[in-house]
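Not every chain is included here, but those present sit where they belong.
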């Protein structure tokens, strides 16, 4: 998002007139970005995270804007994305089918820890993508200008 | 600080005319912005959020600087702003009188859900302002450069 401003600035610096807006998302085709952090093994929290994703999607769709949402699960929150233990598995499946803008990142560090403790790697729901580290993922997304909420 | 870099970049580019809009914090320098996220129905958490608001206000006032603070409540945290159930109602009233820089946003999505479940919309404390979606509000504030804490 900041990148876009800079690119705009770059393009514009060839000229004599530069306008920099503080909200590039709006300047640029209305794309918004949200990282949602889940690290509790708590069905209610997982459902709030999913409610948040649904509300945000609906809000921006109704405005004709776009939003990308990534739910990042780690620590005890990784259960959200485990095939065998997720209490919100069917809702994740339904929401993934309905919303292309929604993705799920599972922390590889947590997964390795669980595999070691349980003797084999737990299977994840098909919607999940494994990232090296959930907390690093949350950092990277924020470095790229994503908003962050931790329900 | 991004401001400084942007200004440095723009000055360095030799642009003859520059307009920077949309992010007062960056343009003015002595204004700070904080969004506080409340989504637990937990009196202790609500009081920590209010303590945070008081401490931040006092700190910047003592430095002769300005800070705007918005407490955004949604999900079970919306009880913080309900006339009938808020355990911190009188403290909100007192702090609002004392601190003009402090505002309270109530999530419209949560409110609609509660209205549906309870048969009528719960009344909110007079200090609350209803926003369409609490999580969207937290995104918007971050997009505008506000800091975020979730006590």
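Worth pointing out:
By letter and in written order, the chains are A and B; residue numbering begins at 1 in each of them.
The rule we apply is simple: contacts are C-beta pairs under 8 Å (C-beta built on N, C-alpha and C of every residue); 3 or more make two chains touch, one makes a residue touch a chain.
This one's a predicted model, so the numbers in the text were calculated from it and none came from an experiment.
Of the identical chains in this model, 2 are shown in place, and the full complex in the file is built from 3 copies.
Here, only the chains that are shown with their structure count from here on.
Computed from the mean C-alpha positions, the centre of subunit A lies at a distance of 22 Å from the centre of subunit B. Residues 1-2, 5-6, 9, 12-13, 16-23, 25-26, 32, 34, 44, 48, 51-52, 55-56, 59-60, 147-151 of subunit A are the ones touching subunit B in the complex.
On the side of subunit B, the complex with subunit A involves touching residues 2, 6, 9-10, 13-23, 26-27, 37, 39, 75-76, 109, 132-133, 135-136, 138-139, 142-145, 148, 150.
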